[in-house]
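Selected chains from the complex are presented in situ; the others are not included.
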Amino acid sequence: MVRVLGEEVTVYWVGAAIFGFTSLMFAAWEKRRQSEDLVFGSNIFVSFITTISYVVMALALGTTVAENGQPIYWTRWLFYIASCSILTLDIAFIAQKPASQKVEVALFTGLTMFCGFLASIIVTVDRWWFFALSSVAYIGMLYTLFKRRGDESVNITSVMWFVMLTWSLFPVVWVLAPTGFGVFTTFAEAILYLALDFMTKIAFGLYIAPRQNIGKQQS
Amino acid sequence: MVRVLGEEVTVYWVGAAIFGFTSLMFAAWEKRRQSEDLVFGSNIFVSFITTISYVVMALALGTTVAENGQPIYWTRWLFYIASCSILTLDIAFIAQKPASQKVEVALFTGLTMFCGFLASIIVTVDRWWFFALSSVAYIGMLYTLFKRRGDESVNITSVMWFVMLTWSLFPVVWVLAPTGFGVFTTFAEAILYLALDFMTKIAFGLYIAPRQNIGKQQS
């Protein structure tokens, strides 16, 4: 059992640098926002929590070893509980969901990521129980977000389709990475997750930021 | 020190199956609810979180060994932090408590279960410190829920008496189980907690579901 630690660590430092930069960028933009807004400066927190997550992975704090000898960085999923709940809460705000459904969407997201954490930290076959439970919570989140679409504008629906498509690639990577069937290495996994984190957290934040202002002016 | 693992695990799988089923049942009922409700679909989350908790116990992830050699499944209490806070928040909603007291009731519940977790994971005599702190938080929760009863209708008060009586059996089981004095085994403990979980989470949910609708129509 040889742990190849090193390659993926470089990816994590790159991720920490990118998200550290975007934390500051979103914070600088925050000043220009109108202040009396129910949607808080969520992009700052999503980027900042992700920065901490990448530093934790770059320092290889908290890893297990998959059956094929590749390291598993399970800490990622604990940070997703916070960052992704904020993200979906944000989406529910933009989609002008009633308060009860905002809470439901955030809770389903938190449970998705918590079961993802259990599925990642466990290296035996038992992990698939939690992959299944995580998938159920994820479907619950998507269902809550997508039902009663008639009320929302075309823009909001396009945002939600972007979310569904990009977010759904996370479990695909999980299944193919050493956490699942080990089709590719932890290094490849690190690059793919970074690309997905970039799309779902930074690109999404940049796309949504002006729409948050529009939503505010309407209400 | 012989760990008798096996008997109680069967009970946990049964619990996982029951709560997995009720998660889906409450989710199916959720569709028929009116949508603009402040009380979110809490029964779904209580059942789903309890399902995850039972799978974690069924796989015997996270146990310690009591002084009498019986295994202690302390993970239960971490999941209670979430599921029981949602339950008491729900009760506070139904009792039409002001917002500040809703938060207080949920915080007291969370602290009760967190101290219950510490009392369960610690096998030395020190655990009784946390049993005491947990009891104080529990009394605080009951006090916040029961004070100013004059404002509530008879139905709501009967719900709260049901809650107080069934919830108060949890610490009784804890004291008599291997976590406390070890009067009975972990197997008996597992059956008793499952019966209490059924009463406080499923029977309560079935009883409260139509009243949530009534409360909604009134307001």
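Labels for the chains are A and B, by order of writing; each one numbers its residues from 1.
Methods note: contacts are C-beta pairs under 8 Å (C-beta built on N, C-alpha and C of every residue); 3 or more make two chains touch, one makes a residue touch a chain.
All values reported here derive from a predicted model rather than from experimental measurement.
For this complex of identical protein chains, the structure file gives a whole-complex count of 3 copies, while the figure shows 2.
Keep in mind that, in the parts below, only the chains that are shown with their structure count from here on.
Copies subunit A and subunit B of the same sequence differ by a rotation of 120 degrees once their CA atoms are superposed, given in steps of 5. Centre-to-centre, using mean CA coordinates, subunit A is 29 Å away from subunit B. Taken in their complex, subunit B has these residues touching subunit A: 27, 35-41, 44-45, 48-49, 51-52, 55-56, 59, 61. Interface residues of subunit A, counted against subunit B in their complex, comprise 98-101, 103-104, 107, 111, 114-115, 118, 122, 126, 129-130, 133, 136-137, 140, 148.
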